[in-house]
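A single protein chain has been omitted; all remaining protein chains appear in their positions.
So, chain A:
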Amino acid sequence: MKTMTHFAFFDEGSKKEIRRATLKAVAIPGYQVPFASREMPIARGWGTGGLQLTLSLIGKTDIVKVIDQGADESVNAVSIKKLVQQTTNVALTENTEAASLIQSRHRIPEVPLTKEQILVLQVPTPEPLRQVEASEYITKRLHAEDEYSGVWLLLFEQIMKYGKTATGADHPVYVNGRYVMAPSPIPRFDNQKLHYSEALILLGAGREKKIYAVPPYTDVNSLAFEDYPFTVESFADHTCYLCGADDVFLDELIDETSGKSYYQCNDTSYCVDRLNSLKEKEAAPTHA
């Protein structure tokens, strides 16, 4: 016997609770609003925060895209997509432009988002001060007092040690000039996409039970020092070996036989789109 689940898995009470927290998060950009975080059919730490946001938002007419580190086809993305689809029967897509709801782990798509879209990011560690302060009781007070020396010191120590800020991903940002926020482990390359974004960006941390948001047209500045300005990952002199893109976030891969490294677009659907349009251009003259 197959039991039917309620639309979007949750009961309406759970959805309402998440919705109320989300509205508060939008009203206080960058502030982590606590929420109840339900038990999900996937383990905490595997995108349950994002999934709960998606399920609280989703309606019959939505078109959903789920990505994991830029890929539509990786395990995490596929299992979340299946759960959403089987409990709501909504349409799925890999095309960024066609999606109305995009749930993502650790990337913001290369294609600019629009007013009609909502981006949901999965967050493992929502607290930017966690590395300097283990106690939630204290970090809440540090946020209340706008006391962010800890996180500045963290960046300063990296400069002392490595000569530059060495955050691989999750480089902290100041939102609307008030809250320091962990943008989820997106590469620094994506931090600039948060600033004055067209789309609403919601961030959900299921294990840590926090929801926060970056509304559209909001100031989001990556933390940096005057003499050590914020820099993004550089892919100068490298292009995608498949589609030739040179202005996107690239993955470095190693050719096992020659030992040489080569590069590929991290956003797979962007790469496939480019390949298809290149192919069309090539094919076009043959019809003439």
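Criterion: contacts are C-beta pairs under 8 Å (C-beta built on N, C-alpha and C of every residue); 3 or more make two chains touch, one makes a residue touch a chain; residues count from 1.
One rule holds for everything that comes next: contacts and distances are computed from a predicted model.
**Student:** If you had to name the missing chain as UniProt does, which of "DNA-binding protein", "Formylglycine-generating enzyme family protein", "Transketolase" or "Phosphonate C-P lyase system protein PhnH" would it be?
**Tutor:** Cross-referencing UniProt, the chain left out corresponds to "Phosphonate C-P lyase system protein PhnH".
**Student:** Per the definition of touch given earlier, which of A:Pro29, A:Pro172 or A:Pro185 contacts the omitted chain?
**Tutor:** A:Pro29
**Student:** For the chain that's not shown, point to the residue among A:Val84, A:Leu121 or A:Leu200 touching it.
**Tutor:** In the full complex, the listed residue that touches the missing chain is A:Leu200.
**Student:** Can you work out which residue in A:Ala144, A:Ala236 or A:Ala283 touches the chain that's missing from view?
**Tutor:** A:Ala144
**Student:** For chain A, which residues touch the unseen chain?
**Tutor:** 6-8, 12-13, 15-17, 19-24, 26-29, 31, 33-34, 56-60, 115, 140-141, 144-145, 176, 178-179, 200, 213, 215-219
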